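One structure is given below, represented as structure tokens, and several questions about it will come after.
Selected chains from the complex are presented in situ; the others are not included.
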């Protein structure tokens, strides 16, 4: 069982890069399941119904989100019906539309996909460590494999989550910092781990936002509207994971990176 | 002109890994200049005179630091005389011993090495962007090459610094998160850039601190003493950069990573 995971799709450039390369990547790697983080596709902040469909059409089976989930009001129109979209499961259950995990059938097997959000230097939502215990208690028995997109800022919280669920999920991959890390590995009890998968969007900007604006903000500390450009060179960051036949173990995790400096090889 | 930069050396395991592999790396890559970040060598927090000498003996020409610079009181005994050690230049000048940059002679050329610290999610010291302008105004004319260790938490502040000094320094490499990023590149105006070089220390822990303690802290939110283990498997993270003969431009930047899963190749 092989899955592909593509990091935060950022604005129009991210959308175009995804649309161009995801089919090629699927042809090359032949994954059984494709997961894409879509929290930044709507001009850098949030998602719309139309863009959700764009991601699915490009080849995603499941769309994960993050701290930008609710940035565009359009989300409220479709989140409860979007059965392939999940948002961080540790938003307060009682007050949050949508769901935090989904079980997907792939042939005879069931893959659980979970989305959680960290709290260090991010908003204080519910405890992701307690929440993952709760979700695993619910779905562990029904799932052959479990993939977790942990959307968090710090390397410490991400590594802590990795070791915390090691042997209890098949893979933990981080998102949110928009920069791919070079630490893909199989943890001692078999879980595939990567601190951050990186983003899919502008190659020549800062986190996908116009660099002039971001630098300006660091220089003058005044309010500035960050924006993602409409056109320019793109990059795609992702990873491919081979799940083992042993429950909650992976055989291999490899980085995917397509940039102007490192073009796609068939 | 080639330099090697090795990320945050963490405790006894980091020290041993550095001592073992730095000579081999120098034999393999034959750099003219070797820089090591030493902010975590003293049991994870700070540095001592004896460990500073250990790093130099292992092969470093310059030792850079970070937010842990002053964690061990021993630093006050030797920092003003340690002419190969620099701490973040944007600590308030009037109140801080030591220096934030150093010029090093390598044959006929002069290489400036600068250490700066970010402020996002770190202490509010002086502005690193204003400070780098100030330092460059002072040393630009005297230097053939300039290397900057930017010790910072977020990808945004690091990328902003990279683009801000692009074409004004030869390389900007980030430290502090202890996880190597996979985004080494040459920026448009020629500066080599890497968001984080990663750390040198324990392979099986969280940021080099005992994982049980870090996880415990995330679960119970009570005071716990983080500690780096005395023994265990190590890793080394670094990069090698080839400077161009053009001023403030690099030809190549490559990642170095030695781990139990990815052993050193001669």
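To keep things simple, chains are lettered A and B as they appear, and every chain counts its residues starting from 1.
By definition in this document, a contact is a pair of C-beta atoms (placed from the backbone, for glycine too) under 8 Å apart; a residue touches a chain by one contact, two chains touch by 3 or more.
Predicted model only: the values in this text are computed from it and were never measured.
Colleague: If you can see 2 copies, how many does the complete assembly in this structure contain?
Modeller: Full complex: 4 copies of the single sequence.
Everything that follows uses one rule, which is that only the chains that are shown with their structure count from here on.
Colleague: On a C-alpha centroid basis, what's the spacing between chain A and chain B, in Å?
Modeller: 29
Colleague: Enumerate the contact residues on chain B facing chain A in the complex.
Modeller: Within the complex, chain B touches chain A at residues 121, 129, 153-157, 159-160, 163-164, 177-183, 185-186, 188, 195-196, 198, 204, 206-207, 211, 214-215, 218-219, 255, 257, 259, 261.
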